[in-house]
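One protein chain is absent from this view; the other protein chains keep their places.
Going in written order, the chains are labelled A and B, and every chain counts its residues from 1.
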Amino acid sequence: MSLADPPVGGTVYVTSIRGSGSIRGRIMAMGLVPGTAVEIIRRAPLGDPLEVRVKGYNLSLRAQDALLVMVSSELPARARNDPKGLGGV
Amino acid sequence: MSKDDRYLTTFGGLLAFLYLAFGVFEAIGGIGYDGEWLGALCVQGNVMDAFVLLVIGAVFAFGLRERRDGSAFMLIGMALGIVFLAIYLVLMGANALGLLIFGSEHMEGWTAMDSMRPGLYLGILATVGGCIWRRRLSPSRLSRAGA
Partner (left out) sequence: MSEVTDEGAKKAIRVALCGNPNVGKSSLFNALTGSRQHVGNWPGVTVERKSGYRNYRGHRIEIVDLPGTYSLIASAKDEEVATRYIIEEDPDVVLQVVDSSNLERNLYLTMQLMEFGKPMVLAMNMSDITEERGDSLDLDALKRFLGTPAVRTVASQGIGLEDLLDAVVGAATKPPADRRVGYGELEATISDLREMIDKDGEISSRFSSRWMATRLIENDSYVRRLLSDRSIWQDIEPYLSRMDREESEMDLADSRYSVIDEVVVLSCRRCKPKRSVSDNMDRVLVHKYLGIPIFLILLWGAFELTFSAATPFMDLIDSGFAELGTWVADNVQPDWLASLMADGIIGGVGSVLIFLPNIIIMFLILGILEDSGYLARVAFLMDRLMNRIGLQGKSAIPLLMGFGCNIPAIMATRSIDDRKDRLITIMATPFMSCSARLPVFILFAGAFFSHMAGTIIFMMYMIGIVVAIVTAKLLRTFVFKGEPSAFIMELPPYRLPTIRSVGVHTWDRAYMYVRKAGTIILLGVVAIWALASLPFGVEYGGEDSWIAIIGKVFEPLVEPLGFDWRIAVALLFGFIAKEIVVGGLMTLYGAGESEDALTDALKADGSLNQVNAFGLMTFSLLYMPCVAAAGVIWGETRSWKWTLFSVAYGIAIAYVIALLIWQIGGPLFG
């Protein structure tokens, strides 16, 4: 399901981001990346946009943009195995 | 619920009632109903004033309905009451200033009481409440802006 689906008050986890281009890049820069917890706080009085809490701050986005964020109610297993971390190159 | 909260809730209820009531008075004054008692209460019959009073009253009213914690509603309600008190005072002052600068031909026989309105004295009541419950409503936890 997408971020537009879960009810207010729920917490979901990002699984992937659809779409392409700058909107996608922006969504990810704002912290909506796979594995992140997102809490849906409210919808605006007129129904749109959505207010969510991610990475410790509050973000608002429209339902049409939330459709690009695929989520699930279970924490996805960490698929990436290669060691990351900081190194000099 | 602590004893202190009970007083706060009652006060909130009082303010809700007063603001809503006077909002209705201003509204009927605005429609054209002319009653002596309206004048005695300094009701100006201004539709926008009515709206302001009704909204502030609604804020307090909704706060009463909150099961969890209505203190934010109290805070905002009082803040709005204080804000409009300030606005109405400034307006009164601007009128007075106009009188001072241009003399009484500019505004015939204006007195301070002409600018008095329910939003003003109810706002004083809200300010008093804000002072009493200052700590409970914790404005100190707001942080300083840096932007």
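A few notes on this one:
Here is the rule we use: contacts are C-beta pairs under 8 Å (C-beta built on N, C-alpha and C of every residue); 3 or more make two chains touch, one makes a residue touch a chain.
Remember, it's a predicted structure, so these values are computed and weren't measured experimentally.
Among the chains on display, the ones the left-out chain touches in the entire complex are A, B.
The hidden chain makes contact, of the residues B:8, B:27 or B:80, with B:80. Residues of chain B that touch the chain left out of the display are 48, 51-52, 55-56, 58-59, 62-63, 69, 71-73, 75-76, 80, 83-84, 87, 90-91, 93-95, 97-98, 101-102, 138-139, 141-147.
Residues of chain A in contact with the chain left out of this view: 16-18, 20-31, 33-36, 41-42, 44-49, 51, 53, 55-62, 64-65, 80-89.
What we mean here is this: only the chains that are shown with their structure count from here on.
In this assembly, the C-alpha centroid of chain A lies 42 Å from the C-alpha centroid of chain B.
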